[in-house]
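Shown below is the structure under consideration.
Apart from one protein chain that is not included, each protein chain of the complex appears where it belongs.
Order of writing sets the chain letters: A, B and C. Residues in each chain are counted from 1.
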Amino acid sequence: MSYILATESLEYTYPNGTQALRGVSLKIVKGSKTAILGPNGAGKSTLFLHFNGILKPQRGKVIYEGKELRYDRASLLNLRQKVGIVFQDPDTQLFAASVVQEVSFGPFNLGLSSTEVKKRVEKALALTGIEDLADKPTHFLSYGQKKRVCLAAVLAMEPEVLILDEPTAYLDPKLVKQLVDFLEELHRAGQTVILSTHDVDLAYTWADQIFILKAGELAAKGRPEEVFADQELVEGAGLALPWIWEVYQKLKELGWPLEFPPPRSKEELLKRLPCPPETRVPLRVVASSSL
Amino acid sequence: MSYILATESLEYTYPNGTQALRGVSLKIVKGSKTAILGPNGAGKSTLFLHFNGILKPQRGKVIYEGKELRYDRASLLNLRQKVGIVFQDPDTQLFAASVVQEVSFGPFNLGLSSTEVKKRVEKALALTGIEDLADKPTHFLSYGQKKRVCLAAVLAMEPEVLILDEPTAYLDPKLVKQLVDFLEELHRAGQTVILSTHDVDLAYTWADQIFILKAGELAAKGRPEEVFADQELVEGAGLALPWIWEVYQKLKELGWPLEFPPPRSKEELLKRLPCPPETRVPLRVVASSSL
Amino acid sequence: MSVLEQYAYSNRLRFVHPGEKILFALATLIFLLGTSQTKVYLLVLVVMSGLLIGMAGIPIAFYLRLLLLPLSFLITSGAGIALTVTLSSSKEFLFSLSLGKLTLGVTQAGLLAAFQICLKALASVSCLYFLALTTPMVEITNVLCRLRVPGLWIDLLTLVYRFSSVLLDTATKMHISQSSRLGYSSLSRSFRSLGYLISNLFLKTYEQARMLNITLSSRGYQGEFRVLEPSFRLSQRNLILIGLWLIGLGALAWLGGGA
Partner (left out) sequence: MLSRYIKLILTLTSYLIFVSLLAPPPAYAMHIMEGFLPLGWAAFWFLLVLPFWAWGLKSLKVKVSGQPSLKLLLGLAGAFTFVLSALKLPSVTGSCSHPTGVGLGAILFGPAAMSVLGAIVLLFQALLLAHGGLTTLGANTFSMAVVGPLVSYGIYKFLQKARVPLSINIFLAAALGDLATYAVTSLQLALAFPAPDTGIWGSFVKFIGIFAVTQIPLAISEGLLTVVVFNYLFAY
């Protein structure tokens, strides 16, 4: 397994005294789907800002493709092209007069030629399915549309790692589904995707790898079924268990012979719900009569 | 059943041409827990702004306790005391320099004396559990704390109807649970509570009564189990089915004899998951041998 | 928001009557401006710093860094005072440059004057810091209100105070998101990005005002901001101490002047 991005005992305290990160070490596998879970204020956003060099670690280090980050202009320029972040609130990241202008902002800053920028913009708009919004002013878009423009604006820079900060917050279920499908597509095309969320159901069904942050420290890491196995830890971090997991555990506890691994999606779980015996004869009676 | 708040074929179009409400008629039962569901932009917030007279219907009417709203100064002030709205974004509703000042603003607008205001403020702070934040400046608070201050600021006006616009957006699971428990407490004390959300799981477990808005029209209304029975309608409105409901339906479909009504909470569902027969003998064999 | 403010809320003099703190700081400040005694400057600087570190519990390292803040202004303006420009070269310059007929240089008297002014300014700044580090903005506003400052002014103070932090937060987020898309990677891009940022922030400001009008109206806003004011009790002991302090300063200045 090759790691694309890693941190080593990262520490960061904001000028106002908030200790946002207190020694976080983690590794992100290239091409993986990673979810970073944690309550509000656990340090998820601060961690992301270290991933593309907006914040500089006060202690510890950030490693990209095996090399420790440097913070000179050229290195940062290079890094920010490779690691793209879609922030939570679209209203603080869309500023241009039209969607095309917005999406071309990043590529232009990379110093690409106009023709190249144009190509990139068209590709990003097509990918996110917003070609028809191209000439619309960003201010008149709906929330869901704005979120897509933000995504397109980052994708147009063709990052190797795509980071999304709370991408599903405030989206309605239909849009969440569209987004998840879209991320799945990117994943299949080889993209490394990292997202933060406190939607445990989303994290459970989507991620390969989960990290739980709690008060600036890494509280757990592993595959979803590993991480959620420790109920106490999950709840201690202000989170809940995914419902699929809970139903599965309960069924196992009741004694149903459910084969491993646990279901990862709603469909899988529903398919594996146990069938009743075909007759309506009280089970205990039947069982005893067969002795 | 007595209705506290109702609308009759309410229509509203914003100056920019957005038709936010296109003939909405609904009735809110006094003391009930009502959830208004709908995708982003369905008209939920616009509806709420009509409930306390911020917006005046362009057609149709709003009825409070049997009387059609009037829009003179005195009637509005009276209405705004009776119907309190907690808006989604705390940063657009907190204006004062300290929590106490913020919470005292509404009661003072009602023309109460300083002593009475002080009493109300203390009560509201105690109710929402933020006495220790009383003298803090607003901008030192966390997101969750700010949300509570907004709630206290409205509760201090002692409204008969409490409206919450997307109260759980951006909150982590632990805070969501605290909020739901708190709303349950208010409900038990007789408070009418209305909230908008696109969290179908929350709406399903919490509400007595659900209205689904879709593109400014009422798409469905009724008890949760009535509303979610129509899968097509729910999904057509950009929503999803609550998972408890889906698991229950699937179990019923599989032929398990589950008694009515359907479970309303996770606990209830888990309790009602079927047990396997006590022996490990293949069921079909057992059943056929008893013939 | 600012680190100064954090101390204003957490220092050990937090619950002393804000009126007393304002009186103490302002009266000392005005006294300082009116005197030309270096001794008084030194005394005030030492006493204010001592109170802040000893009684209010402000960390000494932080306070010293704070005192360095106005350094750039002190240096430029101090240089302006120390510098002498003259047509005649008869002056006793410590060092000088001549530009044709003009001579530009520093004399001992000029340097001394600059030094005195800088010391005075530092002492004054310590008074300002005393107020800023011990008294939260709400309480200062409250005192202004009691001093019959026009109501509109007070309301605007409240709103500006609260929304500065909201808009600053928005601006910071905008800046971060632009930086992560390389918006500040060259001078011309910086101008463009900052221009975008400001104009967008301006639009946000309008939107925020519109929303605030809705949310406050729903809580019965009709143009007035009446809120509970914090209540403090004046301490006679403190008032007497402040009086004695001012008399002491006066005596020192007068004696120094006589000598």
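One rule holds in what follows: a contact is a pair of C-beta atoms (placed from the backbone, for glycine too) under 8 Å apart; a residue touches a chain by one contact, two chains touch by 3 or more.
This one's a predicted model, so the numbers in the text were calculated from it and none came from an experiment.
Colleague: Considering the complete complex, identify which of C:His17, C:Lys120 or C:Arg181 is in touch with the unshown chain.
Modeller: Answering carefully, the residue with contact to the hidden chain is C:Lys120.
Colleague: For the full complex, which residue in C:Leu23, C:Ile53 or C:Leu104 touches the chain that was left out?
Modeller: Once the missing chain is taken into account, the touching residue is C:Leu104.
Colleague: In the full complex, which of C:Leu23, C:Leu111, C:Leu159 or C:Leu252 touches the chain missing from this view?
Modeller: C:Leu159
Colleague: When the complex is taken as a whole, what residues of chain C touch the one chain not shown?
Modeller: Residue positions of chain C that touch the missing chain: 1-2, 4-5, 26, 29-30, 32-34, 66, 69-70, 72-77, 79-81, 83-86, 97-100, 104, 109-110, 113, 117, 120-125, 127-129, 131-132, 137, 140, 150, 152-153, 155-164, 166-168, 171, 184, 187, 190-192, 194-203, 205-206, 208-210, 212-213, 216-217, 221-223.
Definition applied: only the chains that are shown with their structure count from here on.
Colleague: Considering only which chains touch which, how would you classify the arrangement: line, ring, star, complete or other?
Modeller: complete
Colleague: Report the inter-chain centroid distance for chain A and chain C in whole angstrom, where each centroid is the mean of the CA atoms.
Modeller: Roughly 44 Å, centre to centre.
Colleague: Chain B to chain C: how many Å between their CA centres?
Modeller: So the centre of chain B lies 46 Å away from the centre of chain C.
Colleague: Using mean C-alpha positions as chain centres, tell me how far chain A is from chain B in Å, no decimals.
Modeller: So the centre of chain A lies 28 Å away from the centre of chain B.
Colleague: Could you list which residues of chain C touch at least two other chains?
Modeller: Within chain C, the residues that touch at least two other chains are 1, 6.
Colleague: Spell out the residues on chain C that touch chain A in their complex, using ranges where they run on.
Modeller: Touch residues, chain C against chain A: 1, 3, 6, 170, 173-174, 176-183, 185, 189, 196-197, 199-200, 203-204.
Colleague: Give every residue of chain B touching chain A within the complex, in rising order.
Modeller: Counting only chain B, the residues touching chain A are 16, 38-41, 142-144, 166, 169-175, 177, 198, 200-201, 235, 238-240, 243-244, 246-247, 250-251, 254-257, 266, 269-270, 273-281, 283-284, 286-287, 289-290.
Colleague: List the residues on chain A that touch chain C in their complex, please.
Modeller: That would be residues 15-17, 49, 52, 54, 73, 77, 80-81, 84-85, 87, 89, 91-93, 95-96, 105-106, 109-110, 139, 153-154, 157 of chain A.
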